[in-house]
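What you see is the complex with one protein chain gone and the rest in place.
As written, the chain order gives the labels A, B and C, with residue 1 at the start of each chain.
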Amino acid sequence: MKKLINDPSRVVDESVEGFGLAHADLVAVHTDPIFVSRAGGAVQGKVGLVSGGGSGHEPLHAGFVGLGMLDAAVPGAMFTSPTPDAIAPATMAANGGAGVLHIVKNYTGDVLNFETAAELADAEGIEVRSVIVNDDVAVEDSLYTAGRRGVAGTVAVEKIAGAAAERGDDLASVAAIAERVNANVRSMGVALSACTVPHAGTPSFQLTDAEIEIGIGIHGEPGRRRIPMASADEITEMLTNPVMDDLGAGGSDQVLLLVNGMGGTPLSELYVVYRKARQLLEGRGATVARSLVGNYVTSLEMQGCSVTVLRLDDELTALWDAPVHTAALRW
Amino acid sequence: MKKLINDPSRVVDESVEGFGLAHADLVAVHTDPIFVSRAGGAVQGKVGLVSGGGSGHEPLHAGFVGLGMLDAAVPGAMFTSPTPDAIAPATMAANGGAGVLHIVKNYTGDVLNFETAAELADAEGIEVRSVIVNDDVAVEDSLYTAGRRGVAGTVAVEKIAGAAAERGDDLASVAAIAERVNANVRSMGVALSACTVPHAGTPSFQLTDAEIEIGIGIHGEPGRRRIPMASADEITEMLTNPVMDDLGAGGSDQVLLLVNGMGGTPLSELYVVYRKARQLLEGRGATVARSLVGNYVTSLEMQGCSVTVLRLDDELTALWDAPVHTAALRW
Amino acid sequence: MTLDVAWTVDWVRRTAQVVLENRDYLVELDRQIGDGDHGENLKRGFTAVIAKLDGATEPPGQPADVLKTVATTLMSTVGGAAGPLYGTAYLRAAKVTAVDVLDGPGVLAMLEAGLEGIVARGKAQPGEKTMVDAWTPAVNAAQQAVADGASAEQVLAAAATAAEEGAVATDPLVATKGRASYLGERSAGHRDPGAASSAMVIRAAADAAAAADGAA
Partner (left out) sequence: MTLDVAWTVDWVRRTAQVVLENRDYLVELDRQIGDGDHGENLKRGFTAVIAKLDGATEPPGQPADVLKTVATTLMSTVGGAAGPLYGTAYLRAAKVTAVDVLDGPGVLAMLEAGLEGIVARGKAQPGEKTMVDAWTPAVNAAQQAVADGASAEQVLAAAATAAEEGAVATDPLVATKGRASYLGERSAGHRDPGAASSAMVIRAAADAAAAADGAA
């Protein structure tokens, strides 16, 4: 394992410290417990948005703290959801008196820790609502799973709910918008290589040069199945078709297409995937009205990508287009 | 070699096509010969900025086409400088009647091909000036080398010269600003792993788990020396100190600090490097007035990073802060 | 033989030791079917627990005091799924151990409360390839032992053995809860890390009891 780190047990602290120094105009970094909040503190009268989860998915979530998106982010240890004692103060820091929305990716650990934190915040008199993001179509939402995972669709939820909060929606409305985004967004991912968690020291799985993992999550876990290496166009079909089938999109739908890199994929390759995914969407009659291509929800240095499609309506499009000023997303 | 590509000989075309589709609001993609220009065409009366070089360094250069930065970018084959027959029409597309500045990274191939293109454009009556970017302190500028390479400092040259052109400076002034940036910017890079050029199929060099290459360029070439793996802080010192020594910065200097990922490094690690580099700069008395952390000048999926320091003055700072609206840099 | 507050402290210290010794093993189990952090998570948690115990200004009075410290410390340091689950288990166990000494039924009540806590938070049934598959047989064995009139030490020994067997029995299971469930059929053939660590926790309790007995 070769990484630009000093000590596996200090990597999150040092990285977040560096992040805070580089973006002091946007964020304030709190330590012990560690969380990141908007510079200048909570916006009075605005619904606060808090997200968080294991580290290793950067720029998610701290990279999305700022105007038009999150008010606070809580980075856990690598791939490990943060603890309630960090989420609770982040929730208080995000509270401008209008309540706080927790945006939680659907993993047992994240759900449980945010749940407890919400109770703690509630005990302090802060109204908390939660939205659970579960956009990963690789996982069946059934009795036989812990439900679908939350993956790259989280960016859309955070951006659009953030815009709704920024325009002054109340907590119930912001939560409803977030739920609407979640209900209309689907993702699926592929890994060409595994990643190595610093404290584990060995790759999360082993792939030969002729194999890839389809249906991976964002924690270096293996996917649903291992298949022979294929062309970018073939792989893009394997990702895009299940997403579109599940979403039931097509016809005259306006969609947002997000091709997300897992951290170790050249940007040039993401655009090759984007090109094919767009062809497939258009082939089904959908119109790609908005696009995002890049590393937004990563899995350390994993090579691979995910395809996310969000069905838009006029309001969601307007909220997506609304100004955002964060370290990783800005317009 | 596993890559999200279809055909090594088509990867640049398909990637640029995808890029054009994703960013149709910002750019127009021309094929045969291939180049990228600002949507809406040349800005009349404004000095045009054209850059280009081998592909594989994305988002450089096409990702920097747009308001406040480049007017056209010419992507060559992977790691291969583009040909004059593509650079020349890009130059014409960028010409708004006030002449065109070529921003060329200092590689024999790039210099020669841009030189020929400038002659071709000149024959069409377009005034062309060139600035050669050579910020890499790993390479000695001496009789014994082809001179310093142009690496991540190119982003600063393109951003700041782009802002000067946008505010209405004439060609000589824009060229002078670009030269001033180049004279005040230095970089040095490290590779933890090699990258694989699609048409080569094998990694550009082999490193064991205990070795790294110090003083690499951005074409997958080996560096100046191979050393044992070290901590992020130690590596950051090995990059930052030569940069600062060569720049002669310190004291009361205001600087821009760019920690650039080579493509396969997690963002979290780049912030670990940023943290230490900033400490070192401040330890020398410099003030880090501006920062940029991310993948801007990459080497496909290489793991590693470079540290770039630009000595600022009030004008350069104002030009850096000026609005920019491109696919990869926006504020 | 007395399962008093000293036993409780000894149990926790032994747990910390076995978790630290098995950190890599638990990481490796979790790497196979999860995200490779379970050993690291518990190491972080129990290291903090020991620091808490060592740094305490006044000694704990009853088993409940120790278990409550463990609960809150794990909750605030472990994270992931294991943090809230173990945290709740210890918290519930603390609720029924506000006594000076635990007898056989007292130990059973403690184990039952722990399992209830895990199920209350995680909603897993037996057979879903989670830590519940170590705790459930442990509680069953403890019930049987109490019915047979066993001593507190014997109750824990029976529970520990059953927990270990339960952990081994997760090997062929297909996970339907937790992170391993995302793997579907591919989760079969691997031991559940949380079940493995749970067996270690309960074995540490039995070992501490045996040591207390020897010392007594």
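Here, contacts are C-beta pairs under 8 Å (C-beta built on N, C-alpha and C of every residue); 3 or more make two chains touch, one makes a residue touch a chain.
Remember, it's a predicted structure, so these values are computed and weren't measured experimentally.
Within the full complex, the chain left out of the display contacts the shown chains B.
The missing chain, though absent from the display, is touched by one residue of B:77, B:98, B:188 or B:288; that residue is B:77.
Checked against the full complex, the candidates B:1, B:200, B:227 or B:289 give a single residue touching the omitted chain, namely B:200.
Here one chain is not drawn; of B:219, B:275 or B:290, the residue touching it is B:219. Within chain B, the residues in touch with the undisplayed chain are 9, 33, 54, 76-85, 107-109, 112-113, 115-116, 138-139, 143-146, 149, 197, 199-200, 202, 204-205, 217, 219-222, 224-225.
Rule of thumb we're sticking to: only the chains that are shown with their structure count from here on.
Chain contacts in this assembly form an open path, with each chain touching only its neighbours along a single line.
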